[in-house]
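With one protein chain held back, the other chains of the complex are shown just where they sit.
Take a look at subunit A:
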Amino acid sequence: MTAPVPAGERTTPPGARAAGRWSALLRSRSGAAGLALSSLVVVATLVSFAWTPYDPSRVSPRESWAPMSWEHWFGADRLGRDLLSLVLAGARATLLVSAAATVVAAVTGTLLGAAAAITPRWVRAPAGHAVDALIAFPTLLLAMVLVAVYGAGTETAVLAIGLGEGFFVARVMRAEMARVLAADYVLAARAGGASTWRIFHEHVLPGVLPTLTVLLSLVMAVAVLAEAALSYLGYGVPSGTPTWGRMLHDLQAQITVRPLVLVWPGVAIVATVLGFNLLGDGLREAGDPRVRRS
């Protein structure tokens, strides 16, 4: 049917849709809070590139365990390094590793999940078993294998965490995609002549996106902690680089003597994790027309 565009007919301008999403995100309470919190973390990280109160690696034995003061807002550690500077500088590696690992997990999880849910049976069945086997493979062991092959480093940490979490994401994605594929509207789309590829990107991906968003915000949170664990074992970020995980590890012996020093990296982790979780929740709400407040 060749339908001429009726005069005066205005289709939605390209910007309006995106603007609708943004205002929907801001209207949802968790979206607004998450956006505020995660922006704060991102801004603090960006600031650390240009400015920190002290050089985070400046050692000053005289100021060992200096208490909170105007000179050292968060106090100082055993070597007299300024804790505020360390927390700010630590955000860089922590955010980089967790964000990159989340991207790796998203890509791995979606591709593997799709391979195990949508492809012809001779691909689908082995892919499904592979996902089941891989999910049982501990992230730590994966990290050790990768370290043995590529050596320790930031990339190794990203890959190990990203892949490990990616298998978990794949398991959920497989089930979610199978749920969407069984829906009547997918049959209706096939009855309309849609190809498998079209069904995948027009129906399946949008259908699993809400779940994926929430899942990835969890993965991001886990990645912050996993980075700490890997750094602790010496598999992650090089030892000179401050990270929140390493700070927690270095300071944990002080918990009974100076509990306050542990609060700062802890608060930073909580703020980041909470921020991204709330943001994920808000994005899910904003992306779903059925729960969006308009």
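Criterion: a contact is a pair of C-beta atoms (placed from the backbone, for glycine too) under 8 Å apart; a residue touches a chain by one contact, two chains touch by 3 or more; residues count from 1.
One rule holds for everything that comes next: contacts and distances are computed from a predicted model.
Trainee: Can you pick, from "Metalloregulator ArsR/SmtB family transcription factor", "Menaquinol oxidoreductase", "ABC transporter ATP-binding protein" or "Aspartyl/glutamyl-tRNA(Asn/Gln) amidotransferase subunit B", the UniProt name of the chain not shown?
Mentor: Missing chain, UniProt protein name: "ABC transporter ATP-binding protein".
Trainee: Out of A:L187, A:L233, A:A253 or A:V267, point to the residue that touches the absent chain in the complete complex.
Mentor: Touching the chain that is not displayed is residue A:L187.
Trainee: Among A:H72, A:R92 or A:H203, which residue is in contact with the omitted chain in the full complex?
Mentor: A:H203
Trainee: What is the set of subunit A residues that contact the non-displayed chain in the whole complex?
Mentor: Spelled out for subunit A, the touching residues are 1, 3-6, 9, 11-12, 183-185, 187-195, 198, 202-203, 206-207, 288-290.
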